[in-house]
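This is the structure I have questions about; it appears just below.
Note that one protein chain is taken out, while the other chains of the complex remain in position.
Labels run A, B and C following the written order; every chain starts at residue 1.
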Amino acid sequence: MAGNSFGKIFKITTFGESHGEGVGVVIDGCPPGISLSREDFARDMARRRPGRHPGSTPRKEKDRVEIMSGVFEGRTTGAPIALFIRNRDVDSRPYDILRQVFRPGHGDFTYYKKYGHFDFRGGGRYSARETAARVAAGVAAGKILKPLGVKVVAYTLELGSVRAEDINLELIDGSPLYCPDPMASERMEEVISKTGKEGDTLGGIVEVRVTGCPPGLGEPVFDKLDAELAKAVMSVGAVKAVEIGAGLEAARLRGSENNDPITPDGFGSNRAGGILGGISNGDEIVLRAGVKPIPSIGREQDTVDREGHPAKLKLGGRHDVAAIPRIIPVLEAMVKIVLADHFLRARGA
Amino acid sequence: MAGNSFGKIFKITTFGESHGEGVGVVIDGCPPGISLSREDFARDMARRRPGRHPGSTPRKEKDRVEIMSGVFEGRTTGAPIALFIRNRDVDSRPYDILRQVFRPGHGDFTYYKKYGHFDFRGGGRYSARETAARVAAGVAAGKILKPLGVKVVAYTLELGSVRAEDINLELIDGSPLYCPDPMASERMEEVISKTGKEGDTLGGIVEVRVTGCPPGLGEPVFDKLDAELAKAVMSVGAVKAVEIGAGLEAARLRGSENNDPITPDGFGSNRAGGILGGISNGDEIVLRAGVKPIPSIGREQDTVDREGHPAKLKLGGRHDVAAIPRIIPVLEAMVKIVLADHFLRARGA
Amino acid sequence: MAGNSFGKIFKITTFGESHGEGVGVVIDGCPPGISLSREDFARDMARRRPGRHPGSTPRKEKDRVEIMSGVFEGRTTGAPIALFIRNRDVDSRPYDILRQVFRPGHGDFTYYKKYGHFDFRGGGRYSARETAARVAAGVAAGKILKPLGVKVVAYTLELGSVRAEDINLELIDGSPLYCPDPMASERMEEVISKTGKEGDTLGGIVEVRVTGCPPGLGEPVFDKLDAELAKAVMSVGAVKAVEIGAGLEAARLRGSENNDPITPDGFGSNRAGGILGGISNGDEIVLRAGVKPIPSIGREQDTVDREGHPAKLKLGGRHDVAAIPRIIPVLEAMVKIVLADHFLRARGA
Partner (left out) sequence: MAGNSFGKIFKITTFGESHGEGVGVVIDGCPPGISLSREDFARDMARRRPGRHPGSTPRKEKDRVEIMSGVFEGRTTGAPIALFIRNRDVDSRPYDILRQVFRPGHGDFTYYKKYGHFDFRGGGRYSARETAARVAAGVAAGKILKPLGVKVVAYTLELGSVRAEDINLELIDGSPLYCPDPMASERMEEVISKTGKEGDTLGGIVEVRVTGCPPGLGEPVFDKLDAELAKAVMSVGAVKAVEIGAGLEAARLRGSENNDPITPDGFGSNRAGGILGGISNGDEIVLRAGVKPIPSIGREQDTVDREGHPAKLKLGGRHDVAAIPRIIPVLEAMVKIVLADHFLRARGA
């Protein structure tokens, strides 16, 4: 039983492959009357697009979102919204050498075990290309959240072991790496440049903050807001860890240190990360995603071929040095989708 | 839209409150022909039960699981399996003082905002009592996994900042804290004892390992195995962080360090934690849950009452010092439920 | 993948067997704050109960509904509501002769093919006993509908080829067969009596009418209100046909005859049965269910045993002559469950 849908009321189903016609998403459950046009997608698609950031690939996709259904005279109708992003710059040649061997750290091996084949043209369904559809869906989700005053912002907290220390959210867009600490941002760029020259790649940590979220979102006991956010974020390919609020650090605190006091003016601290008992408490929602280094490296690696014989692999082709910062609008999108879904869930019952 | 169900094919729905009749679960989708009897539940229910571990509450629940349906002549029939665990030692008196004020770190505040009421008798639906139903469901899930050779083991990796260093899985059951390092286990007991006397509580980290999992479990792109595990684990009340394999550490590695080489004999390392592209790769699945300290502490805390006026709260009553080790069978159960569900999902299509 | 759940927001999951502990239902998604007590179930459970109607079995079940969870101080909390109806008068002896042979017209044969066993004690999961849980869930659904002014009434339109002609809904409760035409009711009783003496059974037609339903319920294009009602009604064991509004008769009308004119005061006729384009139009919803004769007859029938050898079967035991009128509260319940679910679905988005 496949798993290409996400959400219960604001429900998305993505489709498409990296080297096919394109990628797309059907959103079923977007309320009627919301303004939505092609232009709305431009900013987020651009932030996810390759070729704009330090260390990103030169692949040039225009990534224009076509609205195939569900919008009439500039507004959503309540019918399913189908969005499609055509693949334009598809060049399968560099991947032909990959017909036979599994790339370490990628889904080649497991897709082959599961489906009896794998997409040697660059990952197909498990390529990062799939996340373009998520970003498009996130734009629609954001349209539901905006009139509520809910704002979702993600940024680079750490990259290549360089950590943002002096965080100023207003400086995010000024950094090519969407890092809120300009000094850290510069050092991150240096590390990226150096690592790329060495044919290697880097991981990092993205932090997501949600302001303006009303209390009451999240559905006990399994669809708790933190549980749904964890799934949403972990479903993005490169993510290997999710923390809410104090996260792992909470494991080392005492109850008297970790509990957030409640005052007439709100919570006295926010180690809970804005969620108590799986339900938003009205405070800022804070989560972090640990992002692994991109597995496509320019160094020789040990692997096996389809028959299980040992092989050596050295990748050429176009690859990023880090999934950050391109993963940032993807994580924002997933968080927005969860919040829009839970807002609609809470409204109904 | 409520969220008390989990799983797609092996689907569980829990019900019940800490101070009502009891807690229970309906499992829809357990295949027919599996032996299941009351005795099967004894070990896991006992491990979850209060009053057995250092620093745990003296509350004496027998926690006997009644099979209400779905089993005939000792075997599952394919019909829904209803399991019920009656509350026996219910004493609502200590909680009467809680009618008016919200306990910091608990769901009181958010349930009140969401539902217009909260269960002052000890959490009701958001009490840890609810997890008894999860453990019961996990036993049935385990029955599906056992003939496949899949084994799920969880243990205390860290508690009160004491970390198990010398891990020997065979020593887990010998430790009252299910810690695989006897020396660490002793020190953890000391910290628990000392912290309890100070009216405070502790958090920690639980590690879960799955051996014998076949490759191919997990459904792209949203129901990836790691995404589903993250949700399952994060849906357990006290969990604030989830890591798969190298987890957050992967964010600080380079691609050349983090990629697991593939050899004819399997993977040369396991930083992926047994999952690639969201699909199990046949290697050991490894995940960690960061568990916050129990919020019910014996120290005075700042809070507010229902009207928002400031209040002081000092809890008496029966409370554990740490959710660990009682949370261990709960996390095992959630992992088993995910795996059983995904085994059935993979079998069907 | 099992199918014991129904509804999307007001979601029910039934469990239990005819000769086990009892039957029950978990309702996930009932809004908080609704008054619900044991007494609320009495009327509908009594109407479904055997032994009260002409031609019904003498089996004496008290059918008292126990509220196991989800209600606190007389009101729903928003948590799952578990309801349980204990089996009291279980006598498996009459069924022992059925261990080997399949009863014609029952699910014995198909359950055996599907699950590798069948419940020779009286149907188990496919016994009409299961519908007690549906009736209980319908009571909760009715509590959601009542303040909206929605009223669901079902009655015997036809039984044993006797048809109610002069329909007066106020006379329904005065008829032991819930037939709104007293003269027809009497003739139906005669036919039942005569047929029962001959060891045979009867079918009939139940009509359901919903008044006060607001326009706008039903979700295109698959969860149309008529489609959901058709599934709900057809999922009741004995039903073999479902009609909405003019039903089959519409197939013989011309468009100019079948279209309901729209006037400033509402629709000029109601051949649509209150549903247009799958969405309620504010007019009365009218549907009919064709109910087959009960397959348990006191006459010798041809069948086979588990090994496929020919066998003769003559049933004794306690059996009704017709599923009508006991099926009436069951059909009302299913319609109420659909409407409550769709009311909540429409409210959310």
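Basically, a contact is a pair of C-beta atoms (placed from the backbone, for glycine too) under 8 Å apart; a residue touches a chain by one contact, two chains touch by 3 or more.
This one's a predicted model, so the numbers in the text were calculated from it and none came from an experiment.
Asker: Quick one: which of C:Gly142, C:Pro180 or C:Gly204 touches the chain that's been left out?
Answerer: C:Gly204
Asker: Pick from C:Phe6, C:Phe41 or C:Phe120: which residue touches the chain that isn't shown?
Answerer: With C:Phe6, C:Phe41 or C:Phe120 as choices, the missing chain is touched by C:Phe6.
Asker: Would you indicate which residue among C:Asp44, C:Asp63 or C:Glu243 is in contact with the undisplayed chain?
Answerer: Checking the options C:Asp44, C:Asp63 or C:Glu243, the one contacting the hidden chain is C:Glu243.
Asker: Take the complete complex as the reference. Which residues in chain B touch the chain that isn't displayed?
Answerer: Residues of chain B in contact with the hidden chain: 1, 9-10, 29, 31, 79, 220, 344-345, 347-349.
Asker: Please output the residues of chain C touching the missing chain, sorted low to high.
Answerer: Within chain C, the residues touching the omitted chain are 1-6, 8-9, 14, 102, 104-111, 113-114, 125-126, 130, 158, 161, 195, 200-205, 215-216, 218-224, 226-235, 237, 240-248, 250-264, 268, 272-273, 275-282, 290-297, 299, 301-304, 308-310, 345-346, 348-349.
Asker: Please identify, in ascending order, the residues of chain A that touch the omitted chain?
Answerer: Residues 1-5, 8-9, 11, 13-17, 20-24, 26, 28-29, 32-33, 66, 68-70, 72, 77-82, 84, 114-117, 119, 124-125, 344, 348 of chain A touch the chain absent from view.
Note that only the chains that are shown with their structure count from here on.
Asker: Fitting the CA atoms of chain B to chain C, what rotation angle results, rounded to the nearest 5 degrees?
Answerer: That pair's rotation angle lands at 180 degrees.
Asker: Taking the mean of the C-alpha atoms as each chain's centre, how many Å separate chain A from chain C?
Answerer: Spacing between the chain centres: roughly 47 Å.
Asker: Which integer distance in Å separates the CA centroid of chain B from that of chain C?
Answerer: It comes to 39 Å between the two C-alpha centres.
Asker: Starting from the mean Cα coordinates of chain A and chain B, work out the distance between those two points in Å.
Answerer: 27
Asker: Where in chain B do residues touch two or more other chains at once?
Answerer: 1-5, 8-9, 14, 114, 125, 348
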